[in-house]
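Every protein chain except one is present and positioned as in the full complex.
In this document, chain identifiers A and B correspond to the written order of the chains, with residue numbering beginning at 1 in each.
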Amino acid sequence: MSLPPIGRRAFVADAAGGLLLCTLAGKQFVLDKPADIDKLAAEVKVPPKVKAAKEKQAQQATQGEVVLASSQKKATGTEYWIQAEQVKWNIVPTGRDQMMGKRVPGKTKFTAYAYRAYSPNFAAALGPATIPGPLIEANVGETITVNFRNQLASPVTMHPHGVQYSQDQDGAYKGKYTDPGGFVQQGDQVTYTWEAIPESEGAWFYHDHGPMDPLPLYKGLLGPMIIRDPNKPQPDKEFFSAFHSFQPAATGLDRPFYCLNGYSYAGNTPTLRANVGDDVAFHVYALDDNFHTFHLHGHRWPDESGKIIDNVTLGPADVITARFTEDNPGRWFYHCHVFTHLHQGMNGWYIVE
Amino acid sequence: MSLPPIGRRAFVADAAGGLLLCTLAGKQFVLDKPADIDKLAAEVKVPPKVKAAKEKQAQQATQGEVVLASSQKKATGTEYWIQAEQVKWNIVPTGRDQMMGKRVPGKTKFTAYAYRAYSPNFAAALGPATIPGPLIEANVGETITVNFRNQLASPVTMHPHGVQYSQDQDGAYKGKYTDPGGFVQQGDQVTYTWEAIPESEGAWFYHDHGPMDPLPLYKGLLGPMIIRDPNKPQPDKEFFSAFHSFQPAATGLDRPFYCLNGYSYAGNTPTLRANVGDDVAFHVYALDDNFHTFHLHGHRWPDESGKIIDNVTLGPADVITARFTEDNPGRWFYHCHVFTHLHQGMNGWYIVE
Partner (left out) sequence: MSLPPIGRRAFVADAAGGLLLCTLAGKQFVLDKPADIDKLAAEVKVPPKVKAAKEKQAQQATQGEVVLASSQKKATGTEYWIQAEQVKWNIVPTGRDQMMGKRVPGKTKFTAYAYRAYSPNFAAALGPATIPGPLIEANVGETITVNFRNQLASPVTMHPHGVQYSQDQDGAYKGKYTDPGGFVQQGDQVTYTWEAIPESEGAWFYHDHGPMDPLPLYKGLLGPMIIRDPNKPQPDKEFFSAFHSFQPAATGLDRPFYCLNGYSYAGNTPTLRANVGDDVAFHVYALDDNFHTFHLHGHRWPDESGKIIDNVTLGPADVITARFTEDNPGRWFYHCHVFTHLHQGMNGWYIVE
């Protein structure tokens, strides 16, 4: 689909209203109009270092893998095989919002992007493609090796937060300075090596940071990560909750959806469950253009400074952990307290028995 | 007033711009267009548990009170009688903005909603209806009993933050899972029972969380709450300041007003006063769709981590306390440092003598 050029006046109005999403291949894209990412992707040039790496690889006849000089698999580590691929996604599978007891009108399905976990050497998928992608876990001191393959028409990447990595392992497109891990084309495979250093302990996440940024993220390329200290007690129940959105630019749908882990509206978003007495942890991260707050009914927890709160602000790429001992049975809401987000789908059930 | 349907294109533009407020009774409402909440309210169905409770009550011939099974008044507690009712409200009673030394043009009056405190058994109002509503206070260890009566055409509720409560006491509409306290119709009365547990110590607030959410809140249904530890020194001067807004959807006025405690512009917003040497506490909470910052001229205070600040970010439903010993006489501004909010009314005077 070819997009009409945006007139100066419309552009100004959109941009000043914060709606301009990005400029890719010389074209301007706004959040609320569909963008043809595949057509765009075809216009992006291969950066020089990536081109050189691929030529070297071709000479070595090493099929399907771009070798990154710095990636060295360590003895003590954890290894993942993750593929970026398309998935048919329904943001509101039940068609209803249980919070307001109503039907959700309009179309809710689109072709999304997802990170999907595979068994070694991409032998078999470990489950269906999900949004967010698979949880990446490691203990402090370990090396995380991610074998990443891209099956999407757009070049995409994996960019991690919280862990330590050398500059060629950060999965970020950098124009002429781009390393192979920052520009993974359809059919290509790279290996990322990230270190779970002691300061990395805690909840983080990863997301696309390639040349089409942020469209692929808005189509679903995000996922959770946690680095644990095995000498510390781990929670009995642990939830990873992405506060994000699906915008028309990425979905082609006629309205935005505000999501918890890929779904909108209570009954579609994850219904989380715990028991009285459980050591519970909510790991919440925000990844879109909006600021959100995480609120949980009937509960409180200490923030990092020790202040007792029941609501917390998250900007894009912030992450918080709300941890408490469960003492309050019932059917509770967890939701974003920005009312326009809450009422466009950012709410879910937390059930304690 | 019947609202015209919103065309697809206008809807997308509004919604993507964050303007979509909510969808109620199958209709979409945006922040900047008036909504007829009373007409909408008539279309909302009574949830099954509420219907059953009311039928049981009718059999018992208990007039005007929906009995909540779990509400048990404890020996040590504090009891409130609060009614939701209409009030004629003028957001800018002086008609002027003292910060910019100018007249505020346009209409500033509307029929608001307010929580109003009464003497026991609703014998007599304890004062005029105010926005925000009456301060709810308790000491840790006490039970808070709120006898709540609704005189508005819309079903509304009281939902507290910070305190402990069982799920049927949270004053939240939950579709088919709604308890009587989450759907209080015109003329009905419920009793909420909330516990001020040790972890509840600090400043909080309450607000409507009923089936018309968030329109009633935008019409004025919010109020402060504080739980104290009587063994700790209390401030000499204490201010509860709601950072919120009145939007056209709720007021029918032709522009939004950014408010401190129900009023806009210095000279209309509360002029706060303290003396040198006072132990001063500003309890600030944010309750609308916006993120705000609280800034106070000529002063600094430690945040919860001990960092000295003079400005702090608050998302919707966040609350902070800025506490310091007063040492700086003068006429000072306290205001939101988001310039568009500051210049649409979110500023006030703090005078130290």
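The definition used in the following text is that a contact is a pair of C-beta atoms (placed from the backbone, for glycine too) under 8 Å apart; a residue touches a chain by one contact, two chains touch by 3 or more.
None of these values were measured; they are calculated from a predicted model.
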Please pick, from A:Y80, A:F148, A:Y192 or A:F291, the residue that touches the omitted chain in the full complex.
A:F291
Of the residues A:Q167, A:Q234, A:T271 or A:T325, which one touches the chain left out of the display?
A:Q167
I'm checking contacts with the chain that's been left out. Which of A:G106, A:P120 or A:G315 qualifies?
A:G315
One chain isn't shown here. Among A:E142, A:D213 or A:D310, which residue touches it?
A:D213
What residue numbers in chain A mark contact with the hidden partner chain?
8, 11-13, 15-26, 31, 45, 47, 161-162, 164-168, 170, 172-178, 199-202, 204, 211, 213-214, 217, 288-289, 291, 303-306, 313-319
Kindly note down the residues of chain B that lie in touch with the hidden chain.
17-19, 30-32, 97-103, 105, 247-248, 254-256, 266, 290-293, 295, 297-298, 300, 303-314, 328-333, 337-340, 342-344
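Everything that follows uses one rule, which is that only the chains that are shown with their structure count from here on.
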Whole-Å gap between the CA centroids of chain A and chain B
34
